[in-house]
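Every protein chain except one is present and positioned as in the full complex.
For chain A:
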Amino acid sequence: MTATHKALSLPGLETAYDALATAIDEVGAGKTELFLVKLALLNANALGDPEQFQQHLQAALKDL
């Protein structure tokens, strides 16, 4: 990823990690996908950079 100035600090990453896991547990198996897609759209909009979003897609598609 190129935008290092925007990267999370380790504590910030740990907070996001915990928050995301907790939210996934909260929504339950049936709605997890929907929740994650909503989150992805919100983040894509906040990112405001279609190319970077494409890069994120490619990175997430690796090594599944």
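The working rule: contacts are C-beta pairs under 8 Å (C-beta built on N, C-alpha and C of every residue); 3 or more make two chains touch, one makes a residue touch a chain; residues count from 1.
Just so it is clear, contacts and distances are computed from a predicted model.
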Look at the options "Indolepyruvate oxidoreductase subunit IorA", "Glutamate transport system permease protein", "Acyl dehydratase" or "Monooxygenase" and return the one that UniProt uses as the protein name of the missing chain.
"Monooxygenase"
Hidden partner sits against chain A at residues 33-34, 37-38, 40-42, 45
